[in-house]
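Removed from the display is one protein chain of the complex; every other protein chain stays in position.
Order as written gives the chain letters A, B and C; numbering starts at 1 within each chain.
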């Protein structure tokens, strides 16, 4: 799994450089998210701008990150959803669960 | 087979509106070419600008048109070859057989 | 592509690295349904999703240790009906006992069949002597 992490005091941005998230790499995504949260960040932004396709196991991996962030009282935000990816959140109603912003720059750090 | 014919006194232009020419539609292409030549045109320009892919049976259909044009002392010119299509002519050395021009407009009508 | 008939019968190893390939093959099929009047891009995406989910399940839940671990995928168009079959050789399961509702917001799993049911007109699962078959149908309008 090709991820890029950009950490600062205020937030970590995890950029997913994969066109496709499915059962083949969802486990790795889950681990990457947990690692990023274990580093103690308060706000984790997961940027999906490169992702064209996500299946239910990819959504499950993101949910696992979201729940882990909640436990640690960290904020978990998704950005850069392409139309097909967004429609997967809508079909499964997970767009109501996640905090979703258009661009990384749109996420206000201390709201 | 989706072809568009634009006829004038000086020349006929047969525009092939198919992305792909293979054994499935090569027979139809051959017939379209023969029909155009039977209409008595002196110069037939076959514009391949829409074609992404051509196989050996497509090349064979064009050769059949070329030979038929020769018999009738008509000129037969190909235009609009995309890179992949051009490479098929080069692999089979047919670029030396056909008269090939870049655009329809490049074909000088009475050379 | 011929108006009313189409069949494709595909076998790939039962490993998740093949999911992207079977998904894109399903997209190829949709792109070639010349006579489909609806949104072909959307259909292609939806077939990618349901095939990925169904083949993913066959790999995760449906592989038997005794058999060569291959998954068989058939895609067929009959008249205006599209039929997708995914064959597995595992223990099988009872589709009717699964709720048709969307799983709870925080459940990590269980959205595969929900998606297949949402995007296709019908989903069924049957056990046969030769193995199990998940069948999904969709009317192409």
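Methods note: a residue touches a chain if its C-beta (ideal position, glycine included) is under 8 Å from a C-beta of that chain, and two chains touch if they have at least 3 such contacts.
All values derive from a computational prediction rather than experimental measurement.
Colleague: Which visible chains touch the chain that is not shown?
Modeller: B, C
Colleague: Among C:25, C:50, C:120 or C:136, which residue is in touch with the absent chain?
Modeller: C:25
Colleague: Could you please point out the subunit B residues that touch the chain left off the display?
Modeller: 20, 22-24, 53, 55-57, 59-61, 63-64, 67, 84, 87-88, 91-94, 96-97
Colleague: So that we can see where the missing chain sits, which residues of subunit C does it touch?
Modeller: 1-2, 5, 7-13, 15, 17-18, 20-21, 24-25, 28-29, 32, 70
We adopt the following convention: only the chains that are shown with their structure count from here on.
Colleague: Using the touch rule from the top, point out the two chains with the most contacting C-beta pairs.
Modeller: A-C
Colleague: Between subunit A and subunit B, what is the gap in Å from one C-alpha centre to the other?
Modeller: Their C-alpha centroids are separated by 52 Å.
Colleague: Which whole number of Å gives the spacing of the CA centres of subunit A and subunit C?
Modeller: The computed centroid separation for subunit A versus subunit C comes out at 27 Å.
Colleague: Considering subunit A alone, which of its residues make contact with at least two other chains?
Modeller: none
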